[in-house]
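Once you've had a glance at the structure underneath, I'll fire off some questions.
As you look at this complex, bear in mind that one protein chain is not there, while each of the others sits in place.
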């Protein structure tokens, strides 16, 4: 089952992954990361298609996709 | 009857007027002018049409055409 | 009288505005004053800071290397300026985004959850005004009114209200919670 | 021994080549030598000149302001350099394109119809070599052979012949017509 | 790409473009013979992120520097990375003449319609009406001239072999951008001559938008003036071109 | 035109172009409000022949200088006179951006395919195979790039209102050149914006030809690569252009 | 006399506006961007000309054109951009076209960084462009002085038909200080006076620029050129220029001196770093040291005489710069070996503290 891994401390909270995930599997974190940023977290509902849209649009190379 | 006047001492002897006169009315001078150049002279045979080609092509504004 | 302040935080936390406002207040009070931003490429994605020098005499250098007062709005700023703050100096920490144990003996440490307080007022962006209020209450070199007056000159009436509330909240927090100031060790 | 020559004429009269050839000959004879062109915009449509300095000692300046020898190939050059030529100097005039009365008392004046002579040889362009021959015959600092040798190194055999003939014609003209040299007044 | 965080603002397109370049270099297996010329612009620190040889160049002179390198080392893969200020303003002469000489170079041209590094001033590519630090009322033709379509301009030159415009606003477009970047590297490896890809890229900071708004603005506003697609593909080799 | 002989070589096209400009200025009766910006090139001494205000400009910067003048004195008639080295090499950025801003200027661009003033080196416009001081074996694309069609390049810019290429090789073409020059002055007077006329012009000296051969070479060789005619006529006023 | 808080870049912009600057062209570069932005806004408000040019080179040449047409014109940049303007500045000087050029210096060489520095002194004061020419160079030390000297720069440029450089550093450009700069303060015909200045405020209207290009209606055509091909012509032109430079040297030297009368040891510094030196002087005077300060305001013409006199009377001079030692050479030239001239410099954005300088002064003067 595909899933993704987010390097939370690299994340700058741009939310581009969030708006581009067709399944809406990325959500804002409540916490801030080491950079003082509200990062995103992966809400693994089992729906992830491994489409990698999230990784493609991430400017910070934070996301790895596992298929 | 059309004719032309050449400012001989301004002439640089490029011969552009000579090659462009449809009537062949310009010829090389035997003498050199003050600039040490073989200027052209007008050979008034009465054929001059006043077409002003000679004046148009002259880079040195040496030629005046009288119609 | 000479006061040297560094205000530091993320870009977007209104750090520059805070410094300039402080400088304006001081100017209006007839002081010599300089304000100096950290500028340039390091700003991208990093932390920014600005330096304010207020004095009764002409200011020699606008560059503050060890501030008498450090206002730090986030963790990287705290890490950067804590060691630089003058002995017996004041450090105001936005505890919403920065944490430290009270281990700096020779400092006045004022902790204030500015971002949270600002959020309660309706906009995290006025955290800068919250710390301003706290600073004024703590240092007492300028009256609260001076700051509020200066605020009014720079913004639309809409924004004014929120900002004024924030300044007052910070001021009150300080007045009501003096115990919160601790003398820590480095 | 020190000789300072200016060769002057219209662009296209081979003035630069004449000067360089003189310099080469001198170099081959083991002299110190410099050659310097007048260069640049004034060349367009105007007259050009080059300066040759030949000496037994290192040459200080390649710039010749008052030449010991002036070789002038046209009227503007004559007008320009006649007054600059050193007292007791030599001026070689291409009488085909420049005229003067012999009114310069303190000069050796050598008149030679170089362009006409060149035309007779088949090409007006070798007028420069005609005056070179005359110069060599007059000054006698270098042998005719030196010049002919230098010529051979710079051009195709075709052109050589014509140029050599021209040098010789100039040389002979001088030898046979010494009377032609006049001492004029300024 | 090296495993360190970038200095770019949140949502900046430079990060995406950097990654696409590194992917192309790796896929073509040319990392060890790649030499990059970095611009003066927000990407000035690119050497921190790229794992191959990099030189800086004076602002706008990237193509001249790259020409020097490539002529000396014709078998290396030399590319220019340029912003719109760098390439289309101060560096106009250098890019026009590198293209005109048909230098066998790859150029990655990041068009973000603004000067990022210096704080958001008008770029030659700034759209009409767009507000910047130096066009507080919005760009206006009589004072500021027209948004410059650099790719269309360069396409006129016979020396320009391949020119494409892409965007990094959506996953689909990013995939296209990836293949365009690979293409311009391939062209160089195959000695095909000057190739350039123009990339419409978000600068949320100086567009005064959120990153999500910024990528949307690319789709709704920028691509209207700067249409995407291959602008020129010269089938001829430069040598036998007119 | 002043009554003094020019410094140009015998058969040089600059003399003809100078005359055509003076005729246009007189016919439009604007001599007293004309300001010319002369280039660095063989025409550097143009102020000797023109009977109106003239300034020199650093090599290639003519359009920038003219922009400064025109913005200050919008009701004067300001024109640039530029050679191909001046305009198409060192001055590339300045002409592209003046055109792109749609500056209300007239530009007389004398293309003689060579650097005349400096002694006959390759110009951006030098034809392939043409021998010059710096292309002793003839211009060759891989080393020297392609002859640059500046007019076609500038025509891409929306700010460019009018662009025409003419030649001064035959009486007929000279008449066309005359009306083209008049046209670009008229455009400026009518506030129509950036107009340029490119003039193919003989440099017999550095083409190593007689003047008669040189004008013939324009007709047989130059016009093949640089076709004559109106290249762009933008009916719109610059303000409502895209 | 309302005070407002302004940064140096804005103050320079406002100084230009109030001096009647009619044309500004510039290209962004840190740390002077606020100036370009300020002009973008204010010039447009005032109905004057603002152009963001395609490059620094275009900017200086646009200024050439605007000024040739009779306008007061300015451009600004920072170190690398100013290097690109060197040909243009040489042309301005050669053609005798007035112009104001602002350089807010940053760390070099090359791209360097954007921190404050004074590494372009040689370029400004000796002439980084080709040929024998000089630019007048004015070096403000505070935001208010930046405002005033910019206005003065326009007057001097017009008076001498010569480029004038306003030379600041990143600190000056970026820092904010209170300035009196209300729009009623008309620089061009007002009564303000520089310390140590014998400058009479000047108002040259465009109409008085009879050399300007405005169309030849009612007069013979004007020609602006630095080209002199005739024999000896260029030399004559140069002699004329040198005579002018001599006049400037005689009339336009400006400096500030602090506690000089009885000083045994003297600091020489210009621009922002002079403020730090001034504080050091104040401090050390307190503890009884006989220290003084000379602050050159005009870097060219350089205040040689006061330095020569000081060197005669002092035990030593310390030059402090944000450079490897550039003004140092002019101080040495002026001192002519009459006393030791020492140097303390910081480069690449380093700013000395008062303590740092105090330590060195104490060491050297003790």
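Each chain carries a letter (A, B, C, D, E, F and G) given by its place in the written order, and its residues are counted from 1.
In the analysis below, contacts are C-beta pairs under 8 Å (C-beta built on N, C-alpha and C of every residue); 3 or more make two chains touch, one makes a residue touch a chain.
What you see is a predicted model; the values in this text were computed from it and never measured.
Undergrad: For the full complex, which residue in G:91, G:160 or G:255 touches the chain that was left out?
TA: Once the missing chain is taken into account, the touching residue is G:91.
Undergrad: Using the touch definition from the top, which of E:64, E:123, E:203 or E:231 touches the missing chain?
TA: Within the whole complex, the residue contacting the unshown chain is E:64.
Undergrad: Consider the whole complex, including the chain that is not shown, and state which of F:68, F:102 or F:124 touches that chain.
TA: That would be F:124, which touches the missing chain.
Undergrad: Write down which of G:15, G:28, G:98 or G:119 is the residue touching the left-out chain.
TA: Final answer for the missing-chain contact: G:119.
Undergrad: Spell out, residue by residue, where the missing chain touches subunit G.
TA: 57, 79-80, 82-84, 86-87, 90-95, 105, 107-113, 115, 117, 119-120, 122-123, 126-133, 225-229, 232-239, 241-242, 323-324, 326, 329, 332-333, 336-338, 346-350
Undergrad: What is the set of subunit E residues that contact the non-displayed chain in the whole complex?
TA: 31-35, 37, 44-45, 47, 50-58, 61, 64-73, 76, 93-94, 96-97
Undergrad: By the contact definition given up top, give the residues of subunit F that touch the hidden chain.
TA: Residue positions of subunit F that touch the missing chain: 40, 44, 56, 58-60, 85, 89-90, 92, 115, 117-119, 121-122, 124, 133-137, 143-144.
Operating definition for what follows: only the chains that are shown with their structure count from here on.
Undergrad: Quick one: compare the interface residues of subunit E with those of subunit F and tell me same or different, with half as the dividing line.
TA: same
Undergrad: Between C-G and F-G, which chain pair shares more contacting C-beta pairs?
TA: F-G
Undergrad: For subunit D versus subunit F, what separation do you get between their C-alpha means, in angstrom?
TA: Chain centres of subunit D and subunit F, defined by C-alpha means, are spaced 41 Å apart.
Undergrad: On a C-alpha centroid basis, what's the spacing between subunit D and subunit G, in Å?
TA: 56
Undergrad: Two or more other chains in contact with one residue: find those residues in subunit F.
TA: Residues 5-6, 8-10, 44-45, 93, 96-97 of subunit F touch two or more partner chains.
Undergrad: Where in subunit A do residues touch two or more of the other chains?
TA: Where subunit A meets two or more other chains at a single residue, that happens at 12, 35.
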